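Shown next, in structure tokens, is the structure this report addresses.
Complex shown without one protein chain; remaining protein chains in place.
For subunit A:
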Amino acid sequence: MKGKFDNNIKDALIKGTDETTKLKNEVWERINKKIQEDERNDIKIVKIPRQISEGF
């Protein structure tokens, strides 16, 4: 009896969250965009001290 109820919980969770898998591609695009932004920001951080030192 416990096993049947456990299986029902599993099935309910799988069916109840089925729609979320449609977000997969959208979230991947967001991750890529964020990583690229972070990489660009890292490059800027490296360049700032050099630009300041050149100004003096």
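FYI, contacts are C-beta pairs under 8 Å (C-beta built on N, C-alpha and C of every residue); 3 or more make two chains touch, one makes a residue touch a chain; residues count from 1.
Here is the rule we go by: contacts and distances are computed from a predicted model.
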item: Candidate names "Acetyl-coenzyme A carboxylase carboxyl transferase subunit beta", "Xanthine dehydrogenase family protein molybdopterin-binding subunit", "Glutamyl-tRNA(Gln) amidotransferase subunit A" or "RNA polymerase sigma factor"; UniProt protein name, chain not shown; value: "RNA polymerase sigma factor"
item: Positions on subunit A contacted by the hidden chain, ascending; value: 5-6, 8-24, 26-28, 30-31, 34-35, 38
